[in-house]
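Read the structure below first, then the notes.
Of the protein chains in this complex, one is absent; all others appear in place.
== chain A ==
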Amino acid sequence: MVSVTCIDLQMAAFPKHFLFSLCIHRLLTQDGIIDTVKRKRYYEKPCRERQRKNFENCKRIYNTEMARKIAFISRTNRDDPWLGC
């Protein structure tokens, strides 16, 4: 359920159908439907599929770890910035 906030007043400048299509595109991309449809246009051999899945898994792990590291390093309000020293 999407609730209207004051931010939507700015979005009111856009035509309604544009916002609808943005919303639907975002939802479909998040659900992975657009990627699936593109990939299923041509047959993906099982060997290629396994390679791709492995690659995506590793990439996901790397991205989450890197995001954690960046979030940690970018913290400024720390109790003891020189912990351990």
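Heads up, the rule we're going with is that a residue touches a chain if its C-beta (ideal position, glycine included) is under 8 Å from a C-beta of that chain, and two chains touch if they have at least 3 such contacts; residues count from 1.
FYI, contacts and distances are computed from a predicted model.
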UniProt lists the protein of the undisplayed chain, choosing from "CXXC-type zinc finger protein 1", "Small ribosomal subunit protein uS11m", "S-type anion channel SLAH3-like" or "Sorting nexin", as "Small ribosomal subunit protein uS11m"
Residue positions on chain A contacting the omitted chain are 1-4, 6, 8-9, 11-12, 15-21, 23-25, 27-28, 33-45, 48, 52
